[in-house]
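Note that one protein chain of the assembly has been removed; the remaining protein chains are unaltered in position.
The first chain written gets the first letter, and so on, giving A, B and C; residue counts start at 1 in each chain.
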Amino acid sequence: MPIKAGIYGATGYTGLELVRLLEQHPNACIHFLTSERSAGQSLRQSYPLAPDIPLIQADDAPLDQADCVFLCLPHTRSAPLAAQALAHGMRVVDLSADLRLDDPAIYEQWYRVPHPAPDLLPKPYGLPELGREMLRGADCIANPGCYATAALMGTVPLARHKLLIPGAPLIVDAKSGVSGAGRTPKQNTLFCEVHGNFSPYSIGRAHRHLAEIEQVLAAEGSASGPVIFSPHLLPTDRGILATIYAQVRDTDAARAVFEEMYGEEPLVNLLPPGELAALAHVVRTPLTAISLTPAADNLLIVVVAIDNLLKGASSQAVQNFNLMWNLPETAGLLPWR
Amino acid sequence: MPIKAGIYGATGYTGLELVRLLEQHPNACIHFLTSERSAGQSLRQSYPLAPDIPLIQADDAPLDQADCVFLCLPHTRSAPLAAQALAHGMRVVDLSADLRLDDPAIYEQWYRVPHPAPDLLPKPYGLPELGREMLRGADCIANPGCYATAALMGTVPLARHKLLIPGAPLIVDAKSGVSGAGRTPKQNTLFCEVHGNFSPYSIGRAHRHLAEIEQVLAAEGSASGPVIFSPHLLPTDRGILATIYAQVRDTDAARAVFEEMYGEEPLVNLLPPGELAALAHVVRTPLTAISLTPAADNLLIVVVAIDNLLKGASSQAVQNFNLMWNLPETAGLLPWR
Amino acid sequence: MPIKAGIYGATGYTGLELVRLLEQHPNACIHFLTSERSAGQSLRQSYPLAPDIPLIQADDAPLDQADCVFLCLPHTRSAPLAAQALAHGMRVVDLSADLRLDDPAIYEQWYRVPHPAPDLLPKPYGLPELGREMLRGADCIANPGCYATAALMGTVPLARHKLLIPGAPLIVDAKSGVSGAGRTPKQNTLFCEVHGNFSPYSIGRAHRHLAEIEQVLAAEGSASGPVIFSPHLLPTDRGILATIYAQVRDTDAARAVFEEMYGEEPLVNLLPPGELAALAHVVRTPLTAISLTPAADNLLIVVVAIDNLLKGASSQAVQNFNLMWNLPETAGLLPWR
Partner (left out) sequence: MPIKAGIYGATGYTGLELVRLLEQHPNACIHFLTSERSAGQSLRQSYPLAPDIPLIQADDAPLDQADCVFLCLPHTRSAPLAAQALAHGMRVVDLSADLRLDDPAIYEQWYRVPHPAPDLLPKPYGLPELGREMLRGADCIANPGCYATAALMGTVPLARHKLLIPGAPLIVDAKSGVSGAGRTPKQNTLFCEVHGNFSPYSIGRAHRHLAEIEQVLAAEGSASGPVIFSPHLLPTDRGILATIYAQVRDTDAARAVFEEMYGEEPLVNLLPPGELAALAHVVRTPLTAISLTPAADNLLIVVVAIDNLLKGASSQAVQNFNLMWNLPETAGLLPWR
């Protein structure tokens, strides 16, 4: 019997990817799709290559007949639905930011609004390559942010093995394709504004994903100085590339800890010396590509590339779904080619 | 004394280009700029390379102190302001569709709304290369549509010289950059929807620019069959390329009539045989590039390229402004390089 | 036992797609890959997401151990290898132009060189949706050109059912992504030359794919006038969109013949009235999307979209391979999502 999954917010870019992945998942089937704006239409009307599945309003979702829900909703709208679904005995993968931060006060500080369901906190943070013990069999998982996934994949190995020089800034210069900004029309994501342009935004200590990056690094016992996180908008549709400048005790030891952590990971491509991670390594795949470049004494450049809609959102959600249901973690994801 | 010009709708793509052109015009100065949404801000806040000029609401425009206004507004909003400006003794270049069609009934048929100021009609149609007698000294000029400019530049020489085979369809396969759709956020002009895509829309006999194309061709006495006009959206920001398939009496005679009409035009680049017009011939210039390819007996392919924001809108508006004020037609436009 | 396939010219864009498709094909395995320039390397060095398979020189191909070869080579280089493979008892899918034209004289007229292996001609033309009888069990199939596939999918239904008005020109305005020009570095396919540009080339009666388009239409008994074929280069990587202007006896009857021909085809998406085919319907899929728009009395616009590397090359080659080996035609192609 396939696991019956509902997706809230199916017409956004991550929702569409999730539909695509679940459609070909050997152990899941799509039970319902919601969209407030397009309810009554078929998903195919939102996207020419999508399957012909009707869209319903969230309030009409048949909660008692589903096994699991994926929440592809804006923050503050997601957590109340998570609470509702959990109360109905369903499992939940939340792709919003609502369940990522353990402390509601920190949530309020970054998101400028009280946490919509503080009783749900904390929930396990679903970045399987960093630790999957808490995820297996979990009833609710917070799916990480796209930038946070890239930043953490490239820094946790160093933090965990105490390779970061205490107090030194940890610099993450990140670049994202435009789909990270969602499908709601805004002037700054119009074609004519992005084509031929490249622009930083919310650089330094201003972007909300910093909160989850620092929460995870703190839990790893990182003694590094402040994380400096600078996102930029790329004139392309998909992909995140993070160029990370880490001051480390020993650049030679760094490769060993990455190999130890990721050497056996089926969805991580730790590149050999001399090859640098690029979007072309990952776009339209669930993979993470990582390259390590010792640049000077104690200065290591870690380049991490992911597809923001897959490893940064929907394929990671499927990894979490698989762990939650005790399925093979890569079910429905391999072969990705 | 420079001519004092006001621009309504200065924050759209055509408005911005017009500001840029008038700023360096030897005989004009910018007197006011309006924007309903951004009134109170500087134009520079709308566009990083724009000059620092304050934006006001249309109702606050100092009409009695200006000499001329350019209307870069949506249809129906433009004509009432044209009437108001004319009543104040100003001259008007209207870049909207409101004054392009002589007959209010045809306007209503295509725009699905009664004409907002039928008493103003008819006004001279400002495509100078097709005839500038009516434009010199005019108090009000209807600036042509971008697609219509490309289509007419490539077909009027044939119609005027009776080269079109009566009854044969006249096919205009046109492709436009995304700026033609304006700067108001819509899903179909988001970067992620356009990047990697190419799509036809309103093909056949459905696009509103057909009305003005046919009005002009009819005035030329064209006996061709129906104009078939198929626009497509290109994954680039600027430029229109129209590939026109015309059934003609004599393909050899065609080049002669194009040379006769355009040979001395400073803003038309009639390409030699063997070179095909492309967007690279015209983007960011006020030029029209035209190539002629005899393809079969009686079948001529005319390729016309323009920048949709310049010859398709703002530089053509400056040509019309210059004619209206009896200035050299290319003042402020040459050298374009 | 999987069918052992060799691919000649594996590092080009079509070769890479073919590798990807055969890797996940249930009845095929890759036996060898050739590349003259990259022999000795792994395919992964040519493309970061390719599998790690060694490349050998064509002369070193283990012909006696393979069952089938795919030729992704330039014209003139392909036919001699086809002859050699056939002599070894292998089957051949030739993606070059060498075997598409039945008459060596016509080949020489278009390709300006004597046919390299005239004894091989004629071979069945592998466009399965137009007729698959000759393809089942064939030992050698000529895979159609990318533009020709799009043009023929949109015109053969009309020709076959005698709907084309005799003598009227049949106009195919086609637009292709840059990968159609191959991976060999040339100035006109550099990023900076294509970005922001859009350009026609070889328009009218000059492009080589005309020869195969007309050969097929003639075999269908088409009485239309000359085919006018105008390719344009799009600023995107993949996809062909052909906007076809056909003068037909009866636009209403046209939809019926398309539905009759394609209604049951698993890889054809005949769109409902009102929806126009776009690249977004087909890119990265083996599908053909087709829309029909009656534009005037007797004037039908057929829009056809394909992925030039898939239906225009490699997925069509897999359809042909499947037919050749009496496998289900869509083996390895569905589900494409």
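Note that in this section contacts are C-beta pairs under 8 Å (C-beta built on N, C-alpha and C of every residue); 3 or more make two chains touch, one makes a residue touch a chain.
Computed from a predicted model, the values in this text were never measured in an experiment.
Touching the missing chain, out of A:Asn27, A:Ser42, A:Gln84 or A:Thr293, is residue A:Thr293.
Although one chain is not drawn, the whole complex shows that of C:Asn27, C:Thr189 or C:Ser202 it is C:Thr189 that touches it.
Within the set C:Ser96, C:Thr236 or C:Thr288, the residue that contacts the chain not displayed is C:Thr236.
Counting over the whole complex, chain A has residues 169, 171, 173, 175, 193, 195-201, 203-205, 225-226, 228, 230, 232, 234-239, 241, 243, 245, 247, 276-280, 283, 293-297, 299, 301, 303 touching the chain that is not drawn. Counting the whole complex, the residues of chain C in touch with the unshown chain are 13, 177-179, 183, 185-187, 189-196, 235-237. In the full complex, chain B makes contact with the omitted chain through residues 20, 23-24, 48-49, 51, 196, 278, 280-281, 284-285, 289, 335, 337.
Everything below uses one rule, namely that only the chains that are shown with their structure count from here on.
Copies chain B and chain C of the same sequence differ by a rotation of 180 degrees once their CA atoms are superposed, given in steps of 5. Distances between chain centres, each the mean of the C-alpha atoms, put A farthest from chain B.
Separating the centre of chain A from that of chain B, both taken as means of CA atoms, is a distance of 46 Å.
For the pair chain A and chain C, the distance between C-alpha centroids works out to 38 Å. Multi-chain contact residues of chain C (touching two or more other chains) are listed as 196, 278, 280.
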